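Of the protein chains in this complex, all but one are displayed in their positions.
Moving on, here comes chain A:
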Amino acid sequence: MGRGAEEEYDYLFKVVLIGDSGVGKSNLLSRFTRNEFCLESKSTIGVEFATRTLEVEGRSVKAQIWDTAGQERYRAITSAYYRGALGALLVYDVTKPTTFENVTRWLKELRDHADANIVIMLIGNKTDLKHLRAVATEDAQGYAEKEGLSFIETSALEATNVEKAFQTILSEIYRIISKKSLSSTPHPSSATVKEGKTITVGESQSTTTTTSCCSSSS
C-alpha cells in the first residue's frame, strides 16, 4: 500500500474484482496498485483489499478495491462485499472458455447482491498467452454490448491495458456520481466522507473528502 501523501483525495470509489478462480484477479490488482506481478501467487482465500489514488477527469480519486476468491463456494462470504460497490470488474481468462461462459452467472450474482446501478466492466485477461487464446475478442465484445457492459482485454503479466481498464471504470463511475451530485447538491465539495465508508450511487451528498490526518506508519 502506498504511503504518506496518498491520504488526500476528492472521491472514494469502492470497486470489486470478481470472476472465476485462476483468471488473474489478484495479479490485475497488484499490477494496478503496486505495479507488481507475482508468478508464484497463491490462490486467494476469502477477500483481499488494496487501494490506489489516481487522477480521473481532473479529480483525485481513491479506488478502494476488493479482490475476492473466485471459487463458487466462497460466494457465501464474498457476495457481502458487493454491497455498496460502485463498480465491478468481471474478469475471465481469454485462454479458458469456461471462465467466459461463467460470466453470465457472475452477472446474475451481481444482480442478486449488488446495487442496481453498479458499473460493470468485462475484462478478458491473459492476452499475453497468444498461442492459447480460446475466446475471440469479437465474441466478448458482442456479449458486452448486448449486456451493456464496458469491455477491455488485458495482460496483467505484460501490464497491457491494466491502467486503462481501471481508468475507464473509474471515469464511468465519476461521470455518474458527478451528474448525481450536480443535480442534488449545489456544493459537492463541502460534503465529506469518512475514510472507509463508501459512496453509494443513490445517495445525494457524500462525494468529496479530504483527509489529512494520520501519517502512514507502514
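In this text, a residue touches a chain if its C-beta (ideal position, glycine included) is under 8 Å from a C-beta of that chain, and two chains touch if they have at least 3 such contacts; residues count from 1.
Quick note on the criterion: contacts and distances are computed from a predicted model.
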Pick from "Acyl carrier protein", "Small ribosomal subunit protein mS26", "Sodium/calcium exchanger membrane region domain-containing protein" or "Ubiquitin carboxyl-terminal hydrolase 6/32" the UniProt protein name of the chain that isn't shown here. "Ubiquitin carboxyl-terminal hydrolase 6/32"
Even though one chain is hidden, which residues of chain A still touch it in the full complex? 1, 21-22, 39-49, 51, 64, 69, 71, 73-74, 76-77, 80, 195-197, 211, 214, 216-218
